[in-house]
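For reference, the structure I am asking about is given below.
One protein chain omitted, others in place.
Lettered A, B and C in written order, each chain numbered from 1.
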Amino acid sequence: MTTPLLHVADLTKNFGGLTALAGVHIEVRSGTIHGLIGPNGSGKSTFINTVTGVIPPNSGQIVIDGRNVAGLRPNIVNAAGIARTFQNLRLFKAMSVLDNVLIGEHRHMGYGLGSALTMRNGEAERHVKDVAMGLLADVGLAHRAEAISGSLPYGEQRLLEIARALATQPKLLMLDEPLAGMNPTEMDRVVAILRRIVARGVTILLVEHAVRVVMSVCDRISVLNFGRNIAEGSPQEIQGNEDVVVAYLGRRRHVA
Amino acid sequence: MKRRNFLSYLTAGLLALAYLPASAQEPVRIGLDAVLTGPGANNGERIREAAQWAVDLINEKGGVALPDGSKRPFELVVVDDQAKPDVGLSAIRRLVGDKSIVAFMGPDWSSVTYPTLFVGAEAGIPQFTSSVAQRITQEGHKHIFRARSTDTDWMGALADYLVKQEGKKKLGVTYANNEFGRSGRDVFVRILKEAHGLDPVVELSYAVGDKDFTSVAGRMIQSGVDVVVNLGNQPEGALLVKDLNNLGFTGLFAFNSADSIFLDLAKSNAEGVVGPLSWVHTKPDDKSKAFNEAFQKRFKRDPIGHSVIYFDAVNMIVDAIGKVGPSREALLKYLKSLDTWAGVQGTYHPSAPTGDMIHASVVIRYNKDLVPEVVSVRD
Amino acid sequence: MSRHHPFYLAAILAAIVIPPFLSDYSLHLVIMVVIFAILTLSLNLISGYGGLISLGHAGFFLIGSYTSALLSVYQGWPFWLSMPTAILLTATSGLLLGFPALRWTGHFLAVITIAFGSIAQLLSVNWVFLTNGIDGVSSIPRPPLPGISLTSNVNYYYFVLICLAFIVYLMMRLVASGFGRALRAIKDDETAAACMGIDVAVTKVSAFVISAAIAGFAGALYAHYIRFLNPDSFSLDVSIRIFMMMIIGGTGSIAGSILGSFVVYVLPEVLRPLQDYYYLIWGVIVILVMLFLPGGLISLGSVLRAKMAARRDKLDPQVGSTETLS
Partner (left out) sequence: MFFQLATSGIATGCAYALIALGFVMIWNTASVVNFAQGEFVVIAMFVALTCHVTLGWPLWLVLPIAVLIPALVGYATERVVIRPVIGAAEMTVVTVTIGLQIVLSDAAKIIYGGQPYSFPPLIEGRPLSILGIVVPRQSLVVIASMVVLAVGLHFLSQKTSFGKRLRAVSQDRETAKLMGIDVNRTIAEGFALSAGIAGVAGVLLAPIIYVSAGLGLPLLIKSFIAAIIGGFGSYIGALIGGLLIGVLDNLVGFYISSHYREVFTFLVLILVLLVRPQGLFPHHR
């Protein structure tokens, strides 16, 4: 198989005495949807925060497309090709929907400060706005472009986060519980969008609680518990895996 | 509807500024600019109350007498410069811009007077200032009258008193890091050298607003001086003399603003303090006595140097209006030709070319019951 | 956009037509208003758009004024050389404040900027060899301009008005550009902005450098207008006054900063007949504006419209933030 797009090796992170991640390793192949599941407190969010540089890891390697970005600032990790959404929605609430997406394109603006001052950025601005509108159309928010992002209903804010992350033209998109709090029809809509994204060549790491959806959508799944890998494999292998069931449902008591 | 009210609203605002100082032609008006807000406002109130009192006294006698014998009500227009040059500029422009104001007094702070001199000069309006800085009367302005003696007059008297009468040789100088302190120090050191061939043993400056003077007092005591000459404002002077006494300083403390504000702050520490002043309320001559009594009756406390400066200035303007009428050019011409005018503070010489029209000064010493005795007088 | 709102056209027209008819005193006021408008716009860049509180902008104002004044009085440089140098020097001093701004925000940054402003003023008092200390710098020449003498205040007014127009244009370009958006994103959520690829450090520091440069420019204009400088006119309460102008006018709005400068500088003069009480009433006005109109005076229009709309439709007023006009 080709070398993995993302290769995370013995990633550790502890907060004072508490060990959140104890030597986690994950490989995500490009062009796939890789699931990451685990019971509450298993370290999923810490994993995303350390990989994207929001929290510096204590040790470990994070190699994206051959480049180790462990411990670097979030904007450098993003430049290396990793984009993300947030578990509890961190949109730019005071800015318009369109502006939120335009922020994602900041690095690909094509003009610096100088040309902004001398009117030569008009053409680049128009191009950037078209790309942004395209992304909004993909997630069905084109009609909301001028609205203030804070005023959008919950489901649409989730979609906006995805569009904004895509605007940074990532190689790998890490989604932190994008389906949380959604009803089934909204879930299906998001899953359809994810499939379209992968079809366009963007790899996805899906951190999610809705195990049913993860099983149906993901090509491979890694399972974390108490900051350790306990299983990795195809959805079918994971469903049968004894340790996974125990982690979620607890030990099966042998009724005498 | 909305567009019209916004437009008219804004234009009216700007136009109102243009005609702000519209005023009835009727009363004779003079202006006063002083520090009324912010740090340094301590003299400001005293200046305004004295000027207003002088104006009220004139109005009690029926108003300003004009050359044709008629009398018109007398009005004082007060503006505040907050001791800042740009605020002072707009305050003085406001006074000078009002054509009904025939003369104006102030500013008190040299750092505001100096940069705004050109406004009065261009308008040819008589300006009476109580600022001390030398350069105010050294740049050939024809409209400026300094209504008090300056450092040069005082420091000569002080140096003579300290060296001749008190026989002191080792002097330490402390001064506030503002225009008043700086110019006082420069003049005192120069005159000490010229008149007595002495140099201060040590010199220290402190910031206006300092609260704890243990370090300055400590340095002075350590250098073994027998006189500390302090040049600055009342609050810092009072704190310095208190710390000197606390640390066991037995020498003499000389201070160039040892007036009643200083006395109220320093209380018992003022005993034995020596100081030059342009005027003090215990000056033995009859005019000073009469002024002091009237002031005591009106304000229930002692007048300070600034009180008599602005009282005299108002009366000098009134006398001049009585001779040549309320017009700026006539007043200026008349004052420039007036050789002597007897005021409470001493004899003024308005015709002095530079504008330094009075050199009267006193040196006082606070006795046991904290009354400032006059130990030497110059006119 | 609402920029073509009749109110703006009226204001621009008034600013061009009225001044020649003003008395010397009022002309001085409006010149100072324009200079302070440029200063407020510089503060608005980092506080209004970037959310970084600065109570030390009088420090930049001082550096700009003194640099241009000292170079032209003691070195004989022409204004067109001393002013750009003043801008450059102030911009580099902007770096001094740019880096601490990376680590601290809110009141921590406020106190650091207070420290910066106070140190600048204290050094201008104590470094007598450089700034002539308390005695200040005098007889600063007016800028030479071919064909027009700037010694007349009316001409100088139009000169600073053109400078203000240029700064407003500059600010509009900046705010509309990616840089302006990045700054506003940092204000909203710094971590999210970083994850979206914005180099927060570079953006914040460059915002401070640009803001300092504009403040330095205003300083040079002030020095050559008032022709005399001393440390007293750059004290902490001047920094507070600039901060007030931005807040009262409306943070994050170009028109707000200009309106704020006009109101904050002129109001004490208009209230002057109240003699002693004008400063107290001014304080009360500041509190009232903050309590009832946090978006500043510029948001008066949108707040009233929202209220009227709510009353007319008897609906819950549409939940929109009082995001200001531009």
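Just so it is clear, a residue touches a chain if its C-beta (ideal position, glycine included) is under 8 Å from a C-beta of that chain, and two chains touch if they have at least 3 such contacts.
Nothing here was measured: the structure is a model prediction, and the numbers come from that model.
**Q** Given the contact rule set out at the top, which of the displayed chains would the hidden chain touch in the full complex?
**A** B, C
**Q** Sort through C:P84, C:P100, C:P141 or C:G301 and give me the one touching the missing partner chain.
**A** C:P100
**Q** Among B:N59, B:T152 or B:S205, which residue is in contact with the omitted chain in the full complex?
**A** The one listed residue touching the chain not shown is B:S205.
**Q** Touching the left-out chain: which of C:F179, C:F243 or C:Y265?
**A** Of the candidates C:F179, C:F243 or C:Y265, C:F243 is in touch with the missing chain.
**Q** Touching residues of chain B against the unshown chain: what are they?
**A** These residues of chain B touch the chain that is not shown: 35-46, 177, 204-207, 209-212, 214-216, 218-219, 222, 234-235, 238-239, 243, 246-248, 261, 264-267.
**Q** What does the interface between chain C and the hidden chain look like in terms of residue numbers?
**A** Chain C touches the missing chain through residues 47, 53, 100, 103-104, 106-108, 110-112, 114-115, 118-119, 122-123, 125-126, 236-237, 240, 243-244, 247, 251, 276-277, 279-280, 282-287, 290-291, 294.
Note that only the chains that are shown with their structure count from here on.
**Q** Which chain is most remote from chain C in terms of Cα centres?
**A** A
**Q** Could you tell me which chain's Cα centre is nearest to the average position of every protein Cα atom shown?
**A** Chain C is the most central one.
**Q** Indicate the whole-number Å distance between the mean C-alpha point of chain A and the mean C-alpha point of chain B.
**A** Taking the average C-alpha coordinate of chain A and of chain B, the gap between them is 74 Å.
**Q** Between chain A and chain C, tell me the centre distance in angstrom, where each centre is the average of that chain's C-alpha atoms.
**A** 41
**Q** From the mean C-alpha coordinate of chain B to that of chain C, what's the distance rounded to whole Å?
**A** Distance between chain centres, rounded to whole Å: 36 Å.
**Q** Can you name the residues of chain C that touch chain B in the complex?
**A** 6-7, 10-11, 14, 18, 21-26, 28-30, 32, 125-126, 133-136, 138, 222, 226-230, 232-233, 235, 237, 266, 269-270, 272, 275-276, 279
**Q** Which residues of chain C touch chain A in the complex?
**A** For chain C paired with chain A, touching residues are 170, 173-174, 176-179, 181-182, 184-185, 187-189, 191-201, 206, 319-321, 323.
**Q** Considering only the defined contacts, which chain A positions touch chain C in the complex?
**A** Against chain C, chain A makes touches at 52-54, 73-75, 77-79, 83-84, 86, 90-95, 99, 102-107, 109, 111, 113, 116-117, 119, 121, 125, 128, 148, 150-151, 164-165, 167-168.
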